[in-house]
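Missing here is one protein chain; the remaining ones are kept as they sit in the complex.
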Amino acid sequence: MLFQVEMTVKLPPDMPAERAAEIKATEKAYAQDLQRAGKWRHLWRVAGSYANVSIFDVEDNAELQELVGNLPLFPYMEIRVTPLCRHPSSIREDDA
Amino acid sequence: MLFQVEMTVKLPPDMPAERAAEIKATEKAYAQDLQRAGKWRHLWRVAGSYANVSIFDVEDNAELQELVGNLPLFPYMEIRVTPLCRHPSSIREDDA
Amino acid sequence: MLFQVEMTVKLPPDMPAERAAEIKATEKAYAQDLQRAGKWRHLWRVAGSYANVSIFDVEDNAELQELVGNLPLFPYMEIRVTPLCRHPSSIREDDA
Amino acid sequence: MLFQVEMTVKLPPDMPAERAAEIKATEKAYAQDLQRAGKWRHLWRVAGSYANVSIFDVEDNAELQELVGNLPLFPYMEIRVTPLCRHPSSIREDDA
Amino acid sequence: MLFQVEMTVKLPPDMPAERAAEIKATEKAYAQDLQRAGKWRHLWRVAGSYANVSIFDVEDNAELQELVGNLPLFPYMEIRVTPLCRHPSSIREDDA
Amino acid sequence: MLFQVEMTVKLPPDMPAERAAEIKATEKAYAQDLQRAGKWRHLWRVAGSYANVSIFDVEDNAELQELVGNLPLFPYMEIRVTPLCRHPSSIREDDA
Amino acid sequence: MLFQVEMTVKLPPDMPAERAAEIKATEKAYAQDLQRAGKWRHLWRVAGSYANVSIFDVEDNAELQELVGNLPLFPYMEIRVTPLCRHPSSIREDDA
Amino acid sequence: MLFQVEMTVKLPPDMPAERAAEIKATEKAYAQDLQRAGKWRHLWRVAGSYANVSIFDVEDNAELQELVGNLPLFPYMEIRVTPLCRHPSSIREDDA
Amino acid sequence: MLFQVEMTVKLPPDMPAERAAEIKATEKAYAQDLQRAGKWRHLWRVAGSYANVSIFDVEDNAELQELVGNLPLFPYMEIRVTPLCRHPSSIREDDA
Partner (left out) sequence: MLFQVEMTVKLPPDMPAERAAEIKATEKAYAQDLQRAGKWRHLWRVAGSYANVSIFDVEDNAELQELVGNLPLFPYMEIRVTPLCRHPSSIREDDA
């Protein structure tokens, strides 16, 4: 089951650079694990921003909450979630 | 080059049903042609709405305008365009 | 799987009264069928408005789209969908 | 008398972790007491967020203010209150 | 129990003048009946607008819905409802 | 001359508790003085919030500015002012 | 007593040209009468729009309502009212 | 003197196609005249929309109003005007 | 050439009182100099707020930027600029 997840990162301006680097490294590893597991299907940078557009493929709402809520950057992001399903005009079998 | 395109359809309430059906059929054929051509990469229905989330793969902004501006439903849609690029944490080669 | 669905009805001011009554009657029957089927778990009127707050219990996003998209009033409503899951502080077993 | 209460938690990024944990524990106990007392009827997590959707069952507006205003997280939440009442299409006797 | 109700009237520009006058006359009689019954406690015009700020005194949310939903102008108004209760700094006994 | 004034309090999360208590006590005394003087006609808590809805009765805009601008909590509030006047359907002589 | 009044004109696209011309002519005469009477102190066009910024000088809120509510274009305008008073840094005696 | 002008076209859905074509042809001629006269410096289509971003070079606000207010599509556009001036980091002499 | 400038002051809550008083005194002197020079034509307090509505009379956009950008409170204000010109219904020669 697919969800569009849009994340905008807002780090506090006074966060020490090392702390920020640490969180970002953990976030990257976590994101790549979820991609390899097939849970985080797509991950794009929004050009000209510190934001991304993502497509998650999860069992249900609870799994979405678990995956998103555990993002290392979760406390520093504005997140918009949109539930998706197959479009009647889609020709792709796996876009649902 | 990828763009996220979010479209919300707002048909005038007094449009005759046959006219609406006609436009939608043309739209469907057009959307499936663009998908087969590789230009309209993903097309999802937003659950609980008359809206979709799409990913377009185009040469440049001009081609995006040409493809979107020729949608049969174009005069009846609110459209939000977001330019995308490869995310440094993405593990997919083709997500750019 | 639960979704909060908020619906605000905006009938065109020039819709004939009989047509409006007809749609509302069909909507009511449809809503009560879904309630009896356990799909539409809660349905509340927002006091002082022509709007409701609802809780749907569906298999997945696709079923939500099917149920909501077939509402007789669907073309005349503004709809906001929010995916829900169990809250760690909830004491109810069935609120998920 | 029912109210929908939507709460979004925004903890200050510089709040010490122990202080945050303490408030959250008190909040959880408080929320479970109110649920057992029948005052906090439903409590759902909004998937992909640090927010909840709740249904309160209170005597009047004053009791709603007392219960919500005493939430340990109250100073750190954005709260939207919606008064509810029985919907004419509802088939449940207790949804009012 | 008190509610603040803010109403903004938006009549369709093509409503015949006699029809508009008829609705407004019915609305006025209805509003004055509710004032005399003690249900519509205050009714003020917002200066420079076709809007009002009102204070309703009702038994519960259901009565608010009944009174507001039966306003002759109800289909032509944007309405914002705010539940009120006694303020700890108020010196008036009846402001709750 | 009447004004609706809606105030939402946003204290900085790091304000010391004693300082906050001090300001609130001064605010309460100030609010009660103005109520006794007939300047602050109504003061209601918005249920489920740290906000109030008030009705001020002043000589002119300048007096409104003087009374509101001297509120001890003034630097910590979002304030919305709406000028009111007698509504043609009002039956109260003093609601203007 | 001064008020800033911002008016944006939104004529229905199907209003006959003669009807629009008629209303605009009446509006112009009305606006010039009020300017000569000293009630409509300033009237500026917002460059690049069908909108104006105005300063009214009235006895009280009730007179503002009377003057603005009787504008021939009143049913076709979005209006924003802001109460003004003397600024402590102003050097003009009559700007209040 | 430069202004950024953003225009979004919203033609009424029931405007006859010939009438729309006529207005658009007049608009195009008018736009090209102003470009040749050096008044309309830049004109870009916003990709994926029926909107443009423009840069006008005018004598003053009054000339901007005259040029924009006479656009054949003026009654059917939402317009946002932003006054521009030379940026201290610009290296172009004519960007002011 | 006239511009409406609306300024809302948002001082950081932790700015020392002496620093705030110092900036405000400099701001006042600066504002009065510009008023005497005929550049800052009108300056009104928005009643019930820490905001003002101003009318500037400048040579061009660049001068507006220079005057506004040098306000001592500039870093602490939200500012909305609206270009004005003579209204065809105005009877004042100098309102342009």
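In order of appearance the chains are A, B, C, D, E, F, G, H and I, and numbering begins at 1 in each one.
Following the convention adopted for this analysis, contacts are C-beta pairs under 8 Å (C-beta built on N, C-alpha and C of every residue); 3 or more make two chains touch, one makes a residue touch a chain.
Nothing here was measured: the structure is a model prediction, and the numbers come from that model.
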*Identify the residues of chain A touching the omitted chain, counting contacts across the whole complex.*
11, 13-14, 45, 47-50
*Can you name the residues of chain B that touch the chain not displayed here?*
1-3, 60-62, 64-65, 81, 83-86, 96
*Which chain H residues would touch the chain omitted from the figure, given the whole complex?*
2, 4, 27-28, 31-32, 35-36, 42-48, 52-53, 55, 82-92, 95-96
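Just so it is clear, only the chains that are shown with their structure count from here on.
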*asked:* On C-alpha atoms alone, could you tell me the rotation angle mapping chain B onto chain C? Nearest 5 degrees is fine.
replied: 70
*Any idea how many Å lie between the Cα centroids of chain A and chain H?*
39
*Hey, how far is the Cα centre of chain A from the one of chain B, in Å?*
22
_Numbers and ranges of chain B residues touching at least 2 other chains_ = 45, 47-48
*So, with touch as defined above, which chain pairs make the list?*
A-B, A-C, A-D, B-C, B-H, C-D, C-E, D-E, D-F, E-F, E-G, F-G, F-I, G-H, G-I, H-I
